[in-house]
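Okay, structure first, notes after.
A protein chain is absent from this complex, but the other protein chains hold their places.
Per-chain numbering from 1; labels A and B assigned in written order.
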Amino acid sequence: MTISVETIEAKSADNRSPVDTRRKGRLNPVVAYLLRRLGIYLLTLWGAITLSFLFFRLIPGDPISAFVTSMESQGRYGAGDSSEQVVEYYRQQFGLDGTLLEQYLRYMERVVFHFDFGPSLVSYPTPSTDLIMRALPWTLGLVGAATILSWVIGVLLGTLLGWTRSSWISRWSTNLSLGVSHIHAYFIALLFVYAFAYWNPWLPASGAYDARIEPGWSLDFIGSIIKHGTLPVLSIALVGATGWMISTRALVVAILGEDYLTFAAAKGLSRWRILTRYVMRNAWLPQVAALGITLGGVVGGSVLIENLFRYPGLGALLVNALGVRDLNTAQAVVSLLIVFVLTANLIIDLLLPLLDPRVRQHR
Amino acid sequence: MAFINTWRQSGQFRFGVIVLSLLILMGVFHQLLIRLHIGDTDPRQIGAFGILESPSWAHPFGTDPYGRDWLAMNLLGLPSSLLVAGIAGLISTVIGAVVGFVSGYKGGKTDASLRTMTDMLLVIPTLPLILTLGAYARGLSVLELALVLAAFSWPFAARVIRSQVLSLRERPYVELSKISDLKDRQIIFQDILPNMMPYLGIGLATSSVGAAFALVGLTIIGLAPSGVLDLGTLLSLALEWGALSLQQWTLFFAPMTLLILLFLGAAFISQGLEQVYNPRLRGQQ
Partner (left out) sequence: MATHTPTEATGSGVIPVSDPARREPVLTIEDLDVHFPANDGSVARVVDRLRLTVNRNEIIGIAGESGSGKTTLVEAILGISRFPNRRLNGRVLFETRTRGQVDLATISARQMRRLRLEEIAYIPQGSMNSLNPVLRVGDQIADGMIDHGVPAGQARGRVPELLERVGLEARVARLFPHELSGGMKQRVIIAIAIAMSPSLIVADEPTTALDVNVQRRILETLARLRDEMQVAIMLVSHDMAVHAQLVDRVGIMYAGQIVETGEVREAVKRPMHPYTAGLMQAIPSIDRPRARMEGIRGATPSPRNWPEGCRFHDRCPRAMPVCRTIPPLLAEPVAGRREGVTGPVDVIAGRQVACHLYPESTPPEARSDGSGRPAATTEAAR
């Protein structure tokens, strides 16, 4: 029963150096993580582009006949000209001749090495690539601003809801935001347009900037962009923010039950330090990681929002292209949106190890 | 069983069930309701009433530019919306359940490849793809349309079901069945399936919402299959007529509210089920 303190061996097994446990000659775990993530990215990208190629090739109906018919209706040809030759000519120009495999290889070569999606139809013969590059900044700005705004507001308010979880105001706001988070941004946008552009004509209802102002880096122009962007950005951000609020609140409530929070309280830390260094840090990291997953939905939803506001982004371009069956442009838009979402996910995943020490070790 | 249990424990579930039941009742008895409202008049008949009338007792939602009662039109559109959402939700739940089951139950490479595909469909924006499909495939029937929408909304269900199968697989009674050399099919139907009901419910609710919204998206931008009169079509018609600038708010408000109620009902049902059956979320509300 009696154990003397002195008889115990000095060398403690639990005190071994943690660095020694890493085997030498192996890849640094951070580098290995980054390489793996990059590999997954390229693979997914290839998969998504291939699938979208197949998707567009397997769509029912013959896009070229549709194209030629549509050209005719625009009066580019006389009715008699739409012979087999014309169809054949366009079949070639649109890369639709040969077997599916040949088409696929040609398509990949053109898209990957020349970033060329072929001529557009909405404004023939401007290349689709030009059209999407013109529209891209607007969509990037819209989706980017809305995503950042909704994340920041949602995570901050969600932390507050979790921190004050037993108060009636927290419960009430939680239920309210739970409801709002399930309403699609498009409906909110409709309400906003009605309330703030028509009923009270405070903000413009369509376009990205005032056509009377010369585009450029002038204060007027930037102000006009902000004014036109307010309603679309706010309607996407409102729904997004409520979603982030709900999930952040759940994370914070879970963290408040963790042992390290009890210990932090027993250390006599100030409430402010507990909130900022213990609760926020732990709740916000998974929310950064979750940012990527929500992007696809936001980008998809923005197609409808852009359409409502006649915002000159990719979504509006897609709808225009589909209206005249412009296959090349539609395909370019869809591919670009996919690339955009996947790349944003990659960037978030690459940033994560900088923020979260646990990722550095484990993945 | 699962239903009564959840009903008792979750206010959100009760809310969702009540809202959705009311909508379904309205959808089923829409003809009766229209009759009660405007009598024997054909709700589609042009010029039956005044043009663009403001809301009144006779026409709570006013009338459209063709002189049709807007409430009756909405009652007429409701069943199609419910039907497409329900059928698409069912189909995608079946696809999702099969994929989730196989993925979670088989594990290994099957799981890895199925999961990669599920994750990819979850990450990439699918609405543009659906819009494209809608643009090129005109003249779809309600069933075909539901199939198309289901093809894109099954990953939600697959993910929920896979994670649940994974956790069920580790439970003692399933282990016991495996050791006692039961056939896969027996294990699935006797041990796993009965415990999956709430999760199938979550999958159904989520993918129905996804499908219903995709349909709204299609109709809003004017790519709806012709001949189907649903709430999305009414909404896009209202916008086309300039309901916003004419400040005829009831024209867009009526179909929008019905759609929002449909989404909220389904979303709260799935939220309630998750609250009761997903231990990670339990106690956090």
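The rule is short, and it goes like this: contacts are C-beta pairs under 8 Å (C-beta built on N, C-alpha and C of every residue); 3 or more make two chains touch, one makes a residue touch a chain.
Remember, it's a predicted structure, so these values are computed and weren't measured experimentally.
Q: Just list which of the chains on display the missing one touches.
A: A
Q: Using the definition of touch stated at the top, determine which of A:86, A:264 or A:293 touches the missing chain.
A: Residue touching the absent chain, from the options given: A:264.
Q: Could you please point out the chain A residues that touch the chain left off the display?
A: Residues touching the hidden chain, for chain A, are 1-6, 8, 12-18, 166, 257-260, 262-270, 273, 277-278, 281-282, 285, 356-358, 361-362.
One rule holds for everything that comes next: only the chains that are shown with their structure count from here on.
Q: Go ahead and note the Å separation of the Cα centroids belonging to chain A and chain B.
A: About 24 Å separates the centre of chain A from that of chain B.
Q: Could you list, by residue number, the parts of chain B that touch chain A in their complex?
A: Residues 12, 116, 120, 122-129, 131-133, 135-137, 209, 213, 216-217, 220-223, 239, 244-245, 247, 249, 252, 256, 259-260, 263-264, 267-268, 271, 281, 284-285 of chain B touch chain A in their complex.
Q: Could you please specify the touching residues of chain A with respect to chain B in the complex?
A: Result: residues 44, 47-48, 52, 55-56, 59-61, 63, 174, 178-179, 182-184, 186-187, 190, 193-194, 197-199, 205, 250, 253-254, 292-293, 295-297, 299-301, 303-304, 307-308, 315, 318-319, 322-323, 325, 330, 333-334, 337-338, 341-342, 345 of chain A touch chain B.
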